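Shown here: the complex without one of its protein chains, the others still in place.
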């Protein structure tokens, strides 16, 4: 957690996503909207998913939070839109493993693309929740939207 | 609080009063009856006072407790019955000072008579409440009975 | 497995080498009241305060991360120690009493106990597992009922019948007065048959034998740090996660919220929902160290030692004329607390005389007044044992009782 580690956390990629978030904003249509909060620090996200026959057609969001949580939402949008829900959930699992690995997990660039930049965050337990906020919101929203579709 | 001190607490006088309590039992008439409990150890006393024109005509009681609390009720009965309420309250003050003096107060035999035997108890903070239980009950009962008389 | 080395254990407890007034060595037979603490536990807290102290959860700095990790490690250790399926089923409270009150309050607030319902306890309960239920039933208009005990001090499960009206059965696992170990599994079975929740007061159980809350099958289990070689100021409520997740909060404040506005508030998931304000941080570190200490010795060993010492003490006490044991006289389904009376000497006077010989026991109602009433005594003297208790100390107890008898008899 020294200066070097901070640089490992604040990768160029993360700061770029933070400054130019991908897919930010709330859009129509959507099947589910959720609001998630990180109670420790107050970071918040409102997130909508639009599914189209088992594919993630859109993930739109309004997020308020630190660079890590914002960049994570942006990277997630890039990764998930266009994928099948199933692939998306697999990606989430891989990302979650990376984040909860305390810096011991080697990131898989084929699956996570820009998401590998978060490897450094995994060394900061207090910030892992920031990186996962958007993903957990998406998981929740997808579950709701799928239940909707099925019924 | 060594063996010597225990002997100081369990004075012959105290054990005598314990074995042959003075004025024990609940009697009529009475103007007030109270029930006091030492919550720490469970010692209990039910106590009645009968006043007669500013004099303590009778103090009757049913007590359940250790040798100290029982002997104290017995000594108190001896000391108070026949005295004026005012004298009784003064005696109580003197006794209380002795008990709360942590063994530093010289007992006044003229006022306390057999009560001076409790000087040793004052060295045992946990037992002071035992020695005071009956006295506090009497104080309470007298207050109630006097209020009664006045009204 | 090697036997339990009491002498080695005693070296970890500096207080046991103390001498008291009259140069008498301390014979500490009051562990059911509170246990002594080994150096390891005290030093873990000292190190925490002097090297890693910070507030938890809220802090992002390095000290905060260290303190949070240490605090949550205490929770992990406790969860593992009691076989909790999930770490977030372990709620830290200030003591067992708060844990039990927490359950009683939120069941009422949630409407799970209301007018016409029945809450069932036993006459063997410590006040801390009785008064909260009295207050709950008074607040809600529910009825309080109880299982009675037999003359030998066993729970009489025929003395009350659970029905569909029964919403909660709250029972102690081990009586702190009688030493009786209750058939908690059987009670759980009967309670669940009628759909009642089971709250187990394990304050005297968790310190003394291996506990597996998952195997037990109860809904809530409460215990307290200071009786298991841990610090004061921390207790534990274990609860089934799905149940905790449905229940409303107990205390409101920092760290138990999800989001707050002036008008409305949503609450965090368990366990944090039930941990308002700054938690017992150093105490969790201490309790974690306590659990490590007990685990290193092995709870099987602790239990076996307690069985041995209790059997020995029952033998010694039974042979003393004029001494009557209140509670089971055989070392069967029985923990290491023995309450007794001495003919002609009030329990306080017994305790005082024993103390003058260096023998520390408790006298009084042991926070179990109804149980004393049941046995027709106002108070008793209680000797209780733990992993550091020796047979020599039991012999000292016997000798001190004889001294007491002659002291009061001779004068």
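When the chains are written out, they are named A, B and C in that same order, and each has its own residue count from 1.
Everything below uses one rule, namely that contacts are C-beta pairs under 8 Å (C-beta built on N, C-alpha and C of every residue); 3 or more make two chains touch, one makes a residue touch a chain.
Remember, predicted model here, so these are calculated numbers, not experimental data.
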{"item": "Visible chains in contact with the missing one", "value": "A, B, C"}
{"item": "Sole residue of C:10, C:94 or C:329 that reaches the chain not shown, by the stated touch rule", "value": "C:94"}
{"item": "Residue, one of A:47, A:68 or A:116, that touches the chain absent here", "value": "A:68"}
{"item": "Missing-chain contacts mapped onto chain C", "value": "14-15, 18, 20-21, 26, 28, 30, 33-34, 36-37, 39, 41-43, 45-46, 49-55, 58-64, 93-98, 100-101, 104, 109, 123, 126-132, 134-135, 139, 144, 146, 224, 226, 231-235, 249, 251-257, 259-265, 276-283, 348, 351-352, 354-355, 359-364, 366-367, 369-370, 373"}
{"item": "Positions on chain B where the hidden chain makes contact", "value": "1, 37, 39-42, 44, 124-127"}
{"item": "Where the missing chain touches chain A, by residue", "value": "1-6, 9-10, 12, 15, 40-44, 64-68, 70, 124, 127, 130"}
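Simple rule for what comes next: only the chains that are shown with their structure count from here on.
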{"item": "Graph class of chain-chain contacts, one of line, ring, star, complete, other", "value": "line"}
{"item": "Identity of the chain that, by mean CA position, is farthest from chain C", "value": "A"}
{"item": "Whole-Å gap between the CA centroids of chain A and chain C", "value": "45"}
{"item": "CA centroid of chain B to CA centroid of chain C, Å", "value": "37"}
{"item": "Residues of chain A engaged with two or more neighbouring chains", "value": "none"}
{"item": "Where chain C touches two or more other chains at once, by residue number", "value": "none"}
